[in-house]
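With one protein chain removed, the remaining protein chains of the complex are shown where they sit.
Presenting chain A:
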Amino acid sequence: MAQGSDSNDTSYKSPSPGSRPSSSDDVKKVMRREKNRIAAQKSRMRQTQKADSLHLESENLEKENAALRKEVKQLTEEANYLSSVLSSHEPLCTGLAPQTPDLLYPTHQSSYHRQHISVPHYQR
């Protein structure tokens, strides 16, 4: 946006209204014009400042977002690795060997044999 050098540009003046422009009217006009000029300048300045701070915040958010995504990726990979270490160890694990089948499959031999003719025994 073009904004550089209109700091105190008062070279342009519109023609005064009416056939008998009094000097007091002119003075009032000039004063109003000047007030408006300053207000417009302030408004533009506020707008640029607001935009600048928004852009700065946005830049930080983008950077933070990228860093967080990277971290999530690293941590997920680590978690998957650790989990796979445990998973792949499990079938080889001596500590995890099952206890005596009694605990898992409590046997009531007599009752079984009375009710069923052939009983498949599951052994591990």
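Here is the rule we go by: a contact is a pair of C-beta atoms (placed from the backbone, for glycine too) under 8 Å apart; a residue touches a chain by one contact, two chains touch by 3 or more; residues count from 1.
Everything that follows uses one rule, which is that contacts and distances are computed from a predicted model.
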From "Short-chain specific acyl-CoA dehydrogenase, mitochondrial", "Large ribosomal subunit protein uL15m", "BZIP domain-containing protein" or "Kynurenine--oxoglutarate transaminase 3", the UniProt protein name for the chain not displayed is "BZIP domain-containing protein"
Contacts from chain A to the absent chain lie at residues 1-6, 9, 11-13, 48, 51-52, 54-59, 61-62, 64-66, 68-73, 75-80, 82-87, 89-90, 94-99, 103-104, 124
